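I have placed the structure first, in the form of structure tokens, so that the comments after it can refer back to it.
In this view, the complex is presented without one of its protein chains, the others remaining in place.
Letters A, B and C mark the chains in the order given here, with residues in each chain numbered from 1 onward.
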Amino acid sequence: MHFSLIVVMFLICMWLISKNITPHFRSLPALESIPELVGRCVETGRPLVFTLGYGSLRTAEAAVTVAGLAIYEEVLKQSIDKGAEVITIINSADHIPLLRGLTEEAYRSKGKPEEIKPENLIFIGGGQYSQIAATIGIMDAKKAGAFVYPGSVAGADIPIYGEHAGTIGAMSLAGMTNVAAWPWIVSIFDYSLLGEDVLAAGCILSKNPIMTTTIWGGDFYRYALVGIILVGVIASWMGINVSIFFAS
Amino acid sequence: MISTDIAIWIGALWVIFAYSFIIRDNPLFKFCEATMIGTTAGVFTVIAFDNIKKLALLPLIEKQAYINIIPLIIGILLLAQVSRRQFYLSRLPIAIMVGGGIGTAMSRTITSNIVIQLRSIMVPLPKTPFEILNIIILIVGLLGTLLIFTYTRERKGPFGWVTKIGEYLMMAAMGSTFGLLITMRVTYVITRLQIIVFDLLGLG
Amino acid sequence: MTETKGMDWLAFFRKYRRQTTQSLIIAIIIIPLIRPLGLPLPITERPKAVYAIIETLGPETKVICSMNIAIGLMGDVNPGTIAIFHHLFRRGVKLYIVGFNEDGVSVILEPYILAAAKPEIYGYVYGKDWCVLGYVPGGTVAWSTFAANIRSAVQYDKYGNYIDDLPMMKGVNSLNDFDIILDCGGDHTDIVVQQWADPYNKPYISSAGIGGVTIWLEPYFKTGQLDGYVAGVTQGAEYEQLVGISGRALSTIDGVALSNLFILTLVILGNIMLFKSKVR
Partner (left out) sequence: MYPIAIASLVTIIFVIQYFYPDPTLSYMTSQIGNWGIIFAAYAMAYGLVNLVTRRAMDVIKSRGRNLYSLWILIMAVVTSTLGIFGGIGQPQYSWIYTFIYSSLGATLYSFSYLYTASAGVRVLRVKNLLTALFLFGAVFTLLGDVPAIRSFVPQFFDLRQWITGELARGPYIAFNMSVGIGIAIMGLRVIIGAERRWAGIED
């Protein structure tokens, strides 16, 4: 039963990919705010601080970390174009090769490999305690103009970053899949990407038709779920036992 | 009675040093920051060495588990990041980690995030009007919020109305979590201040 | 004159909002620590349920306690846990403590829990009436291994004694040999239910943080898979009252109450000012 849910999703996506139609996306304010964030940094001459959090790639946090890379790439490319400085706080040792690879690739593709500053990729040891100390410390010392944090978080420390960015006048953007962090990023951060938003961001930014179509597949899947919910709820209200379909 | 226990003094000093950041950034907080970064790097490295020892080296030596040679060798490729030309080699261990991480996330998510949630709402119609109202609020909130995350459709017409209701209920739900967590987190600060008031100064 | 002075204060607060709020909060929390206010505290249903369950236990009962408190949650979970320990020691039960996270047994248990609820005071002897089986690494798998065969997961206790040398371990081989499960920490109720409580059909009580109520505790309590819980420092203080000890929770909840009221006051003032400026 559970596995068939994945297979159905796979088939929907494959069918849509074979149709070769590029879907139209509604606007996501947080993604459209990236030029504003970068522009603000350029205007004020302050750096943009970026972090992916402390989710290790070998755990389930890999999903949001991989998704955060798309936002990193976008932020970095726009910053290179407009001339803003990006300071990247790395807080899990396995992010080092990913972020370094992407940074070098981005500078090279923009034809400015000489502008790479290795000292702007700061490794701070790992774990949430050092992330708290180092992030607010670096934001304060470098007078950050914007703070971007798509990645994993335990949930308790997220208000610190948003509120600190707010008090030093930096604009902030966060994207998390951890449901416990959502109330904070919705209220405290200037722009937020909730759960599926951050996972889909990479596809919306991408020009690859396969990537964009998978998001379309996800929407079809969502409509199917809405159907299942309506039918299942009404059936169980009428006294039919539908829970056997959802046994674990 | 002021305590003479050095452990309590250290705990209290950390509180004073770190909380000085409330007024402004200063060398005392910078000291905390540097201590934390350095110690964390040390602690995580020690845990890493312990993991290699327990998972790979000890079984290899004691139980002749020769398969453990493979990860020990592939892992060395991660050190290829030092060189720009051999950088691509470090992608192999990363690929295995990403595959494992995404595979774990993907397989569990169907059961825990979708099927169990579906099961929890398929209940018989309750008896009292208040409970019926509650379950209607539940279904409306669920469908409205679920449809907010649709990407390929503009929020217009009846669809827009449903997502609008979902958005309102979503904000109320998040507000309640906000309030709940404010209450919970005050205890973090209270326990820290108890170190100074109770343990160090012996008041209260 | 007073009018302009008032405006100055407002401007100061706007400019240094973070600094003033945070300093005032700390001041407000310290006052009840030094001088407890003794605000009234009605006892709610959930702690009463746990109290009733522990009241039925006797000297022959074997309690398996999984100690998984995270360092960040100490303030919230510890008071309730300490009160429950007092109650367990008072009933004279046999207590087996084991940990499945890195900090629970190694960092928190002795300096914080057992220093406040001392087993010796109740005449407990280590190895005969209580023991610490130490930290079992390995996540979910460790829970099921431990439940199926304790000796395959643990050979030595926390202090390096061979567990077969402990008199109380005689005849204790799997989770079937215990009478009740107590979980301290409470952010993995699903694992305890799936690996311990349901398969071995044992009563299960929990001491947890308040953040877990909506996600981890209440759903399982409603289905009866969790028999009772004490969540957060407020319910911890209620439990202290039930047991009749004066721990730290009572002075803590005064701080919770005052700081909540302070934030509410600021929120109301902020909204009034916003409304006024809109009207103008």
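Methods note: a residue touches a chain if its C-beta (ideal position, glycine included) is under 8 Å from a C-beta of that chain, and two chains touch if they have at least 3 such contacts.
Just so we're clear, the structure is a prediction, and the values are computed from it rather than from any experiment.
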Displayed chains contacting the withheld chain: A, B, C
Chain not shown, touching residues in subunit C: 17-18, 21-22, 25-26, 39-42, 44, 71-72, 74, 103, 107, 111, 213-215, 218, 234, 237, 253, 256-257, 259-261, 263-264, 266-267, 270-271, 274-275
Interface residues of subunit A (partner: the chain not displayed): 2-3, 6, 9-10, 13, 56-58, 60, 63, 66-67, 69-70, 73, 93-94, 96-98, 101-102, 105, 109, 119, 122-129, 132-133, 136, 156-157, 159-160, 162-164, 166-167, 177, 179, 182, 184, 186-188, 194-196, 199-200, 202-203, 206-208, 210-211, 214-215, 217-218, 221-222, 225
On subunit B, residues whose C-beta touches the chain left out of the figure: 7, 10-11, 14-15, 18-19, 21-22, 30-52, 55-56, 67, 70-72, 74-76, 78-79, 81, 88, 91-110, 112-114, 117, 120-121, 134, 137-146, 148-149, 166-183, 185-186, 188-189, 191-192
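Keep this in mind: only the chains that are shown with their structure count from here on.
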Nearest-to-centre chain - CA centroid comparison: B
Computed distance of Cα centres, subunit C from subunit B, in Å: 19
Averaged-CA centre spacing for the pair subunit C and subunit A, given as whole angstrom: 33
Chain centre separation (subunit A, subunit B; CA means) in Å: 15
Multi-partner residues of subunit B (at least 2 other chains): 177, 181
Two or more partner chains touched - positions in subunit A: 156, 180
Residues of subunit A touching subunit C in the complex: 154, 156, 163, 167, 180
Interface residues, subunit C side, partner subunit A - complex: 17-18, 72, 211
Footprint of subunit A on subunit B - complex, ascending: 21, 25, 29-30, 32-33, 36-41, 43-44, 78, 81, 84, 87, 90-91, 94, 97-98, 100-102, 104-106, 108, 110-111, 114-116, 118-119, 121-125, 139, 142-143, 146-147, 149-155, 171, 174-175, 177-178, 181, 185
